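To start, the structure under review is shown below, and the notes come after it.
Some chains omitted; the rest stay in position.
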Amino acid sequence: MEALAPVSTYRHSKIRITTVPPTQFIDLTDRLEGLVAEAGIRFGFVNVQTLHTTTAVVVNELEPLLLSDFETVLEKAAPRGDAYRHDDATVRTVNLTSDERINGHAHCRALLLAPSASLNVIDGRLLLGRWQRVFMAELDGPRTRELSILVLGEGER
Amino acid sequence: MEALAPVSTYRHSKIRITTVPPTQFIDLTDRLEGLVAEAGIRFGFVNVQTLHTTTAVVVNELEPLLLSDFETVLEKAAPRGDAYRHDDATVRTVNLTSDERINGHAHCRALLLAPSASLNVIDGRLLLGRWQRVFMAELDGPRTRELSILVLGEGER
């Protein structure tokens, strides 16, 4: 029955976010659920990709004290006050811009997180566990940031 | 030749796991290989997604001493004995449940790992290197856990 056969389809969106403090976890879940619903895809993947090198995509619980614990762990792994060669104007020659920021720690924190999260779309909905929320992690705010969201999979013809 | 044209297809499965110690790496590889074989997909992706915020998906070698080294590294990055605000009953007000656990360290370890792994399916098989195995990392056991496995790609019509 051709009319009922699954057919591949996709929907691409960009999300723009303005961050305020140096470290911030912005919950994207409601927006992602809306994009998945609009995509009309029954089974597939949604790939949430940040377009920056001092941000990351994180999946965890939305509990404000926990988010401050995350900041503590990142500060321990890559302290803001450490000497990063990326920030050393006496030796740096590559990719210099007029608005260069002291942000070696932020790049190093991004290294330990991830630039994207690939999540399953099941029965037309973004599949997440009870406590799972999807965040963009700002590691060098304040900034204006952009994410690319691609939902791709099987819809109904 | 329409009859030989590739056609998109998918197979979704859930895996349920009961963990025992606080930290445990459960090898899912054989089960994933079985699911990929059953899916009848020649080229595509398998996305292995945990549905919890104190677990992760890890790809590395199945060598028991190495897995204990992993636990040591995670203990160093987010020690169990540290004071996490998430565990501070004097200030916490959000997402409290009757069976609340002291598990700030486990969330922080999950932050440094990943909630999912996207892997390639090539010529009908899950592609892994010689030593690569896919694990669910339990970071706050014992618990009963659930993973979602979506295989999606090109089959044969």
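Order as written gives the chain letters A and B; numbering starts at 1 within each chain.
As a working rule, contacts are C-beta pairs under 8 Å (C-beta built on N, C-alpha and C of every residue); 3 or more make two chains touch, one makes a residue touch a chain.
The structure presented is a predicted model; accordingly, all values stated were derived computationally and were not measured.
Taken as a whole, the complex in this structure file is built from 3 copies of one protein sequence, with 2 shown in place.
In this section, only the chains that are shown with their structure count from here on.
Centroid to centroid, with C-alpha atoms defining each point, chain A and chain B lie 19 Å apart.
Touching chain B in their complex are the following residues of chain A: 6-8, 43-45, 58-66, 68-70, 73, 76-77, 112-114, 117-120, 122, 127-132, 153-154.
For chain B in complex with chain A, the residues that touch the partner chain are 8-10, 12, 45, 47, 49-53, 77-78, 84-86, 88, 91-92, 94-95, 104, 107-108, 110-112, 114-116, 118, 146, 148, 150, 152.
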